[in-house]
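Removed from the display is one protein chain of the complex; every other protein chain stays in position.
Chain naming follows the written order as A and B, and within any one chain the residues start at number 1.
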Amino acid sequence: MQEFLQQLVNGITWGSIYALIALGYTMVYGILRLINFAHGDVYMVGAFTAYFAARLISAHGSVSPLGALLVLLIAMGTCALLGVTIERGAYKPLRKSPRLTALITAIGVSLLLENLGIIVFGPDPKFFPQIITPRRIEITRGVLVGSHQIVILAVSIVLMLLLQLIVLKTKIGKAMRAVSFNRQAASLMGISTDNVITFTFAVGSALAAAAGVLVGLSNPKIDPLMGIMPGIKAFVAAVLGGIGNIPGAMLGGLIMGIAEVMVVGYVSSTFRDAIAFALLIVILLVKPTGLLGTGVAEKV
Amino acid sequence: MSVARREALKRIALPVCLFGAVLMACSLFSCAKKTEEIRIGEFGSLTGTTATFGISTKNGIDLAVDEINSAGGIEGKPLKVTVEDDQGKPEEANTAVKKLIEQDRVIAVLGEVASSRSLAGAPNCQNAGIPMITPSSTNPKVTQAGDFIFRVCFTDDFQGKVAAVFAYDSLGVKKAAILRDIKNDYSVGLAHFFDSTFVSRGGKIVADESYSEGDVDFKAQLTAIKAKSPDLIFVPGYYTEVGLVARQARELGIGAPLLGGDGWVSDRLIEIGGTALNGCYFTNHYWDGDPDPAVQSFVSTYKKRFGGNPDALAALGYDAAKFLTAGLKKLASEDPEAFKTLVGGVPNAATGKLRKETLIKLRGILATTKDFPGITGNISIDENRNAVKPAIFLKIENGQYTFVGKVLP
Partner (left out) sequence: MKNLLLVVTAIVVLLLLNFLLPSLINPYFFQVLILCGINIILAVSLNLVNGFTGQFSIGHAGFMAIGGYTCAALTYYLGPHVADKAVSIGLSRSVVGVSFFVVSLIVGGLASAAAGFLVGLPSLRLRGDYLAIVTLGFGEIIRVMILNVDAVGGARGFTDIPRFTNFFWVSFFAFLTILVVRNLVTSTHGRAFLSVREDEIAAEALGINTTNYKVLAFVIGAFFAGVAGGLFAHYLMYLHTNSFTFMKSFEVVIMVVLGGMGSITGSVIAAGFLTILPEALRPVKEFRMVIYASLLIFLMIARPQGLLGMRELSLHTFRSLPFRMGKKGRQPQKQS
């Protein structure tokens, strides 16, 4: 039982990471019907930005929680900019093109980011400096939670709540929902679709960057190719929960994280990556709209 | 011929001629250049997750080659080492070795550190009749690839055995867990040898988990291990993952020490693992604190040139290079005519044939080398082309390595 609870804790931690990345995927897909393959690499850039920022800050003395927050904000800001640049540079010219073209371009952007990362950052893994010293907290007998894991969970929840707030209670959030419902009608209503799309990309990328920073803090090894697998898994999580659906992305992320940890802990670690795809195939065969998603009729 | 036809021909003529010129240029350009040096190939992981392996080994080899060249080379001919980076991938290792053999026309290959990469490159050397000397690959299968493959370090059946004996006898551990890297021959082999010896001595393996090279999260496997309460965890992996494993084990409240093999050897190990590694042990090929004057002189020369202490991989790279050149020197003194065929490139098929015969002779010399004085110990090649050498146990305390013991074969 102890072991199971501990694995659950491990799973929830990873699940929140996947959820953060999945949110970006789901928002972009909801608005543009585009799978932004490059999203996983934005996560990677977030982690690296945080790495360099952390080194800069810790060089001036020891780091406090305030310093960690600063690092997080710097990373989120940089990646929001990156997301907007990608959108303007690569996706905007293809708004009217068939979806396949945009998909291929997304693959291209992803490859570009990864390989630029290899050239600029160097292909060798880097190791995050310890900003937060880990402390162990015991929940029940034998089940330990590291302070890292609590930070990850807390930050994820705060960010997700913030996002829900923005989407449901603000004007721009309303605009986002309108554009994802029907882009043409929204623009007829006077909503600047370009701005909304830009904003969506910015927010999604910022969330991915946050995920990158959190992962860097707890699993200190980062390398330019670290975004590929989490990116794909987060996409699967988004599909699992219902693509285009924000609570769905969070749910999907959690399920993904827990399933992965359970498989690795109880079966074998070689299936760690395969479980994501197995889940995807199952959900697409059984309920293609996802757990929380609603079906959309296809017009002929 | 009509005007149109003539015009048409003129227009095609230029591109066709250009194309032909390019083809000719290519074939000329690719001809082997004739030079007067002895070409040696080296392949290693200069980039990738195990980058320090390749870089350390390269440093050791460079040091050795420079020493030999400044002493006049072999029979006055300098050594030239061509290095190929395999990025830590076996399929790149295969391509790299092919290129070294077919394009650079090397007479011998040094490499690799990781057994999987050595295994990928060895068949190419064996089929081409080029001797390959691995400085640090410990999986027994490497030299089984053929009689042209040698190693100057101990093998995993020895390493795994002594690790198990150390755990059971010296540390008094009766229950152990294994966490191995399933993507890695070295790790799988070493774990297997540890397992069999430990069990045969009376110990019990209470948990056997695995991970893949490149993973960053091991909490799931460690949680499963923790549930079985072992007294020790055997982690025969590479330093990158080992450091993270140690950290996460401590985070989960596992206090048992970790024991590992020579895959831990890296100047980044402690940087990655931090204080989590205190109280852990691993086997190694040599220790830079060894009072032996030969070792100390090597350490100081290395330090002066590269900064930082040489690790076992650098020492083994150095030894492998010196071992090879000792063999070449012997060949040169016994059969100077044959030795000449090893110099420079291969301008025609006849030279190639003579070279092949000479390499067979070289192989014979290497295979019968006994008592070669290496920095990492006495190197005597046995009938399986392995070196019979002692293992050294090191303990990590407060970010420093301390010497625990030496086990003779």
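Keep this in mind: a residue touches a chain if its C-beta (ideal position, glycine included) is under 8 Å from a C-beta of that chain, and two chains touch if they have at least 3 such contacts.
Because the structure is predicted, anything quoted here is derived from the model rather than measured.
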Visible chains that the absent chain touches, using the contact criterion stated earlier: A, B
Omitted-chain contact residue, chosen from A:3, A:194 or A:273: A:273
Among A:155, A:211, A:226 or A:239, the residue in touch with the chain that has been omitted: A:239
Contacting the left-out chain in the complete assembly, out of B:138, B:159 or B:184: B:184
Given A:84, A:112 or A:262, the one touching the chain that is not displayed: A:112
Interface with the undisplayed chain - residues on chain B: 2-5, 7-9, 11-12, 26-27, 30-31, 89-91, 94, 99, 102-103, 116, 119-120, 122-124, 127, 145, 182-185, 188, 212
Contact set of chain A toward the excluded chain (per top definition): 33-35, 90, 93-94, 97, 99-105, 107-112, 114-116, 118-119, 232, 235-236, 239, 270-271, 273-274, 276-278, 280-281, 284-285, 288, 300
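As a working rule, only the chains that are shown with their structure count from here on.
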Mean-CA-position distance for chain B and chain A (Å): 38
Chain B - residues contacting chain A, complex: 47-49, 51, 87, 182, 209-212, 215-217, 219-221, 223-224, 226-227, 240, 244, 247, 251-253, 268, 271-272, 274
Residues of chain A defined as touching chain B within the complex: 2-3, 6-7, 10, 14, 122-125, 127, 130, 134, 136, 142, 144, 146, 148, 215, 219-221, 223, 226, 261-262, 264-266, 268-270, 272
